[in-house]
Structures are given as structure tokens and as C-alpha cells.
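The structure appears below as C-alpha cells.
A single protein chain has been removed from this complex, and every other one stays in its place.
Let's turn to subunit A:
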Amino acid sequence: MSLLSVENLRVEFPSHQGPVEVVKGISFDLGRERLGIVGESGSGKSMTGRALMRLIAPPGRVTADRMVFDGQDLQTLPDKAMRRLRGARLSMVMQDPKFSLNPVMTIGHQMSEVLEFHGRQNRKQRRESVLKALRSVRIDDPERVYRQYPHEVSGGMGQRVMIAMMVILEPDLMIADEPTSALDVSVQSQVLDIMDDLIRYKGMGLILISHDLNLVSRYCDRILVMFKGRIVETCEAGQLHQATHPYTQGLLASVPVLNEHRNRLPILDRIQLGSV
């Protein structure tokens, strides 16, 4: 049975010109695999991730024919049960550690809070778990980081803290929304490798949301390409370069390569794509 099953998911926001649908009926199934969702800003990829975590607040509206996570209906689940699910079984890594960590709490404190909420251990055990989680994301000096505030660590370190916080309860599914786009290229691969190891080791499912096609094809098994709120193409990660949809092809072609000989980069013809 699949871990997550989504059918006809729609996300809608009101505007002065009437309701705007940002996710227009997407469906997919996910097992314990690594799924990538790619697309540009405004394609609805982040909204899809947030809808799965039930993090879209009114006036935003989420509807779906089916949205089931491991036998539990995410649409009808009471808020209290959803809170127990979130963090423990379903978790999300956000884009920017600068804005997603609590600036007035030490890292150790905010990581233990997760454990405290889910009420599994006493204070001493919690501290041990936090230190272990920090070590698992290759932070060499976890005792020091435990006492530090988010502004005292670098971006790469902050992002590792967020990942540690998300895996501390060993969830079944991790949703990572642009987990590395705020980071340097050199730190980027480091953070992604750590995440990848944890996911393989613990056998988690992953949804990696990103605008970077190459990155997604490297760290995922399967890729969904989104454009204007719809899935326009699904393919195996290894076959991304044989993609057939003009949007996917356009995106791939517009990325400069290391050995670049084109004098102009091809750009997307959005007017034409709109009619595809």
C-alpha cells in the first residue's frame, strides 16, 4: 500500500478578481521513495507541500477527492490528531533557517520542545536524543550548538539543525521545500548528502520540492514537473533528459552548463506554453 495517496488536490485563494486556483487538481501516489516536485515560482509546488501538512490557513481553501496518509484521511482528521501526526510521522523542512527557527530559543531548547510535545521521554533522555540527532547531521560539537541561538550559527549549520529537528522523531515522510536554496553550492551538496543518508538509513519517504532540475534528478527516484498548478510530466529521475513536455524541455535547456558554448540561452515561450 502506498504511504501517501493524493487525488485531485486543489488549493484556492480569494482575490479581488475572484478565487484564484494555485493548485489545479493534481494526483499522485507515494511509497517509501524519493519524489521530486519541480517547477518555477508560482507553479504551485510549495502550496502542494503545505497542503499535505495542512498548513494552509484560511482564507486559503484546500479540497481533494482523496488525501490519505498511511490509512489516515488528512482532510477529516481532527486538528488535535493532525498535530500529533505532524512532526512525528510527517515533517517538513523549510527553505530558510533564518526565518524558520525561533530566534529567541536556543537550538537545544527548540529541538527538545518537539520531543516534549510528543511526550516520549524525560528531560535527560530528551537532551541525549537531541545531541544524537545533531551528531547524525554531522555537527561535530553538538554540546556547543545545543546551547547556541540560531543567529550564532551559519546558514549551512542552521539548515542541518532544521533537518536534525525534522528527523528526531523518525517520521515516515519528510517534505523538504527548497531545503538548500538559501545555501552556497559547496554547502548545498553536503546538506543534501546528509539528508539523503538519513532517508535511506531510516527508510523514509521524501518529497523534495525545488526549482533546480539537476539537483532533483540527483537526489530523487521519480520527478513530477509542475506548471501553473498542474502536473505536466512525470518521469523517472534518470530519464529527465528525455523529457517530452515542452515546458520541461524548455526548463532544462535554459540552464547554463559548465562547458557553455551557446551565445544566447533559450527562453521559455510562455504564451505558446499557456496553450499546451
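Brief remarks on what is shown
We take it that contacts are C-beta pairs under 8 Å (C-beta built on N, C-alpha and C of every residue); 3 or more make two chains touch, one makes a residue touch a chain; residues count from 1.
Definition applied: contacts and distances are computed from a predicted model.
In the listed set "ABC transporter ATP-binding protein", "Ketosynthase chain-length factor", "Acyl-CoA dehydrogenase" or "GntR family transcriptional regulator", the entry agreeing with the UniProt name of the missing subunit chain is "ABC transporter ATP-binding protein".
Interface note: of A:Leu55, A:Leu77, A:Met105 or A:Val187, the residue touching the hidden chain in the full complex is A:Val187. When you scan A:Met82, A:Leu169 or A:Leu268 for touch with the missing chain, the hit is A:Leu268.
Residues of subunit A that touch the chain left out of the display are 40-41, 154-155, 184-189, 211-214, 218, 250-251, 254-268.
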